[in-house]
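For reference, the structure is listed below as structure tokens.
Complex shown without one protein chain; remaining protein chains in place.
And then subunit A:
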Amino acid sequence: MSASVVKITQPVEALALGRNGVRVSPIGSRAFLLEATGEFDLASQRRIWALSRAVELWSETLEIVPGMTNLLVVLKMTPEDPELLALRLLDAWEQAESIDLAGRTIEITVTYGGEHATDLAALCDRSGLSDREVIRIHYEGTYRVFALGSAPGFGYLHGLDPRIYMPRKTVPSLNMARGCVTIGGMQTGVAVLTGPNGWNSIGFAELQMFDPMSATPAVMAPGDTVRFVPASIEL
């Protein structure tokens, strides 16, 4: 073994290569995160989808995890030259044409209000809207699944009307039920696990979002279109 392995105290600068508002940085030895730091919109996300398709085919790729206008690439082995890898990722981003995924349309039946809508009142206070208006704005929206993550089958939905944006709570609810229809910042989603949750609940959906025994365990996929259909409104 070479002496360089044992010599571990040599300081190195953080590797964060950037180009045209896009940067690549490492997470540990085997993972690299590419972030498009521009607009948080569908156009940026379509390029992330295109980049995901390209990088997935690299022989050294173990996993890809598309996030919100970013992509995490997990490699099979630690690369000797991380800069080379980062530059390849930046090149791939530049070549990535915007693609639109031909997703399915998923309709989710929701009971708005009621016992699970623990944060509806706070949302009314913040927005200055009535509870009926908040609910109507939510179910009239058309949403796109930008990415999945955080919990099995959880889809981050983009397309929320800015009038009902609501920041995540600084102190999460300790035991939010699976199925709660929630708003977190500029996004909406349906809780897939019962447990601590920092998003704001306005209703409840029965749909099972994840089944580990299924050939396609997650109901949602990036690119899918989601609509919420009010089954009842309990105010």
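A few points about this structure:
Everything below uses one rule, namely that a residue touches a chain if its C-beta (ideal position, glycine included) is under 8 Å from a C-beta of that chain, and two chains touch if they have at least 3 such contacts; residues count from 1.
The criterion applied here is as follows: contacts and distances are computed from a predicted model.
Matching "Flagellar basal-body rod protein FlgC", "Probable peptidoglycan glycosyltransferase FtsW", "Allophanate hydrolase" or "Small ribosomal subunit protein bS18" against the UniProt entry of the left-out chain gives the name "Allophanate hydrolase".
Taking the complete complex into account, A:151 is the one of A:137, A:151, A:177 or A:207 that touches the chain left out. Contact residues of subunit A toward the unshown chain are 1-2, 4-6, 8-16, 23, 25-31, 33, 35, 40, 62-72, 74, 77-82, 147-154, 156, 170, 192-193, 210, 212-213, 217-218.
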